[in-house]
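The complex is shown incomplete by one protein chain, all other protein chains being positioned as in the whole.
So that you can tell them apart, the chains are marked A, B and C in the order they are listed, and the count of residues begins at 1 in each.
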Amino acid sequence: MKPRHKRMVLILAALAVLGVAAMLVLNAFRSNLVFFYTPTQIANGEAPHNKPFRIGGLVKTGTLHRDGVTAYFTVTDTSKDTIVKYTGILPDLFREGRGVVAEGRIGDDGQFTASEVLAKHDENYMPPEAKSAVDQAQQAMKTLKP
Amino acid sequence: MLSVTQLTCQRGERVLFEGLNFELPEAQWLHVCGANGCGKTSLLRILTGLAEPVSGTISWNGTAIGEKREVFHEDLLYLGHQGALKEELTPLENLTLSLGMEGYTRGPKDVAEALHQFGLRGREHLPVRFLSAGQRRRVLLTRLLLRPARLWILDEPFTALDVHAVAFLTEKISAHLETQGTVVLTSHQPLTLAHGQAITL
Amino acid sequence: MSAFFVPFKQSVQRDLLLAARHKTELITALFFFVIVVNLLPLGVGPDPELLRKIAPGILWIGALLATLLGMQRMFAPDHADGTLEQMALSPQSFTVLVAGKITAHWLVAGVPVVLMAPLLGLQFDLSARSLWVLTLSLLLGTPVLSLIGSVGAALTLGVRGGGVLLSLLILPLYIPALIFGAGAVEADLAGLSIEGHMSLLAALAVLSAFFGPWVTTFALRIALE
Partner (left out) sequence: MNAPLINWYKFSSPATFYPLAAKLIPWFTAATILLAAVGLWISFFVAPTDAQQGEGYRIIFVHVAASWMSMFIYCVMAFWSAMCLSFNARLSGMMASALAPTGAMFAFLSLLTGSLWGKPMWGAWWVWDARLTSQLILFFLYLGFIALQSAIDDPRRADKAGAILSLVGVINVPIIYFSVQWWNTLHQGASVSMTKSPSMAQTMLWGMLIMALAFWAYSITMALLRVRCIILEREMTNEWVKKNALE
């Protein structure tokens, strides 16, 4: 084989290898490789059974209530809900309507008992006045819609 | 033909040699002389392409050695300071394996025959760790008989050899020169060979 | 094609013959694997549920350390006695010869670990299915360990403190293989699909199989200068 041909073969092989690798990576992204599971995934039975896992979503507004040091709240991804029970101190940023990631397991009673609750905040940073303006605008949009 | 132009070699901060030029035509040999630590081994390693010179070019039959490495290596046989022998293997296994890695297949009979020529009869099946320094050297030099190559680059080939072995090796080198081969070697011994040139670093 | 297979076979055979003359080295890696995996339950207590939970991680870390054990010797003896120089000067492709050496390392250090893993998995009360997943993940993952390790072994060749340095260079690069390998077994234990983890592990294997020997050869040429 001439050196020029050899180089061509090598370059083609490298491209083929990269192609196969890219295909495998894309295939991996289609299946579940996640830090946390959403309530919809849990409802579909995609979350692990009898093993701790993380659940993520928004804290549904109006669902947080406390029973002594135990807090109950509903995590939602707007289509499905999961009720979470947690005993301990909630982080500062934990609010209704905000993101949350909780680690725990589903007990025999079908309830998710968390051992750790982490607040997930989004990438938006704005002063309180701007925030209330945005919220008001969103409210206005909602009321305007029939 | 091996030609070298404007070769400069640097080891760490020290310049060993600068602007070295020579041409070595077929059927000729080159004796690289010089005191200890003057860069003889460095020069040989640069000639094989193992080490990179700071500047300068080396070409074999008109082609730079880095350009068609495999073609150059086909013609090259380099024997260095180190034995490249495995202590736990016998001379026969060592040679068969190293030849195999270079793409040459030699039957055990051929290998044993070559070892006998170098005075190692009866040692073919003894692990190398039981051999003396001179015997190990002979095992290494046996490769000269087994592996066809047009350019021999030999670093101190006569070290640890007895009088008979030195005579035999000298004979083999002149036979190689007669068949249009080329030899570059370093040695502290004066050599009685025709058609040679010498450079001192 | 024979330009590839003949020197490759020669190189593998040579290293296997040498390994066969050093039986202790063969056994050391395997013994180390068994000991490390058995030490951890002694450290964390005999709770079967906890052990089942940490089994994938322990078995994978054990395999990883066991293959790392002989990694420095992949090129060091050949470098010390000049064999590596002769390989670099061979008319055959140096890269192919190096690929052969890496394969031999995997056959000597990786394969016994893969074969031993299901047996040790039994100690951790893993199900038959999980044992299969464990073996499969190690079968895909151990070549990656040998291939990435070879780059580190070549870079640290002849460097003082090479062994410790090798682990410092290589262990961070091992993390993806560890995450996806142990992750596959964990996913299976949790009753989930292993496809995602296995795909990523396979992607790592394919990439390192192609580029590993090439980068290693490059590093070896620098070490030989």
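Heads up, the rule we're going with is that contacts are C-beta pairs under 8 Å (C-beta built on N, C-alpha and C of every residue); 3 or more make two chains touch, one makes a residue touch a chain.
Computed from a predicted structure; not experimentally measured.
K.L.:
Who touches the missing chain here, A:G19, A:G62, A:P91 or A:G107?
P.N.:
Once the missing chain is taken into account, the touching residue is A:P91.
K.L.:
Any idea which of C:M74, C:V151 or C:V185 touches the chain not displayed?
P.N.:
C:V151
K.L.:
Looking at the whole complex, which of C:V34, C:A76, C:L139 or C:L173 touches the chain that is not displayed?
P.N.:
Only one listed residue reaches the unshown chain, and that is C:L173.
K.L.:
Write the list of chain A residues that the hidden chain touches.
P.N.:
Touching the chain left out of view, chain A contributes residues 29, 33-36, 56, 90-94, 98, 101, 116-132.
K.L.:
Since one chain isn't shown, list which residues of chain C touch it in the complete complex.
P.N.:
Answer for chain C: residues 151, 155-156, 159-162, 165, 168-169, 171-173, 175, 179, 215, 218-219, 222-223, 225 touch the chain left out.
Note that in this section only the chains that are shown with their structure count from here on.
K.L.:
Between chain A and chain B, what is the gap in Å from one C-alpha centre to the other?
P.N.:
Here the centre of chain B sits 67 Å away from the centre of chain A.
K.L.:
Hey, how far is the Cα centre of chain B from the one of chain C, in Å?
P.N.:
Taking the mean C-alpha position of each chain, the two centres sit 36 Å apart.
K.L.:
What are the residue numbers in chain C that touch two or more other chains?
P.N.:
None at all.
K.L.:
Could you list the positions in chain B whose residues touch two or more of the other chains?
P.N.:
none
K.L.:
Hey, which residues of chain C end up touching chain A in the complex?
P.N.:
Touching chain A: residues 3, 53, 183, 187, 189-193, 195-197, 199-200, 202-203, 206-207, 209-211 of chain C.
K.L.:
Name, in rising order, each residue of chain C that touches chain B in their complex.
P.N.:
Contacts found on chain C: 6-7, 10-11, 13-14, 17-18, 21-22, 80-83, 85-93, 97, 224-225.
K.L.:
Within the complex, which stretch of chain B touches chain C?
P.N.:
These residues of chain B touch chain C: 48-52, 70, 73-74, 76, 78, 80-86, 88-89, 93, 97-98, 100-103.
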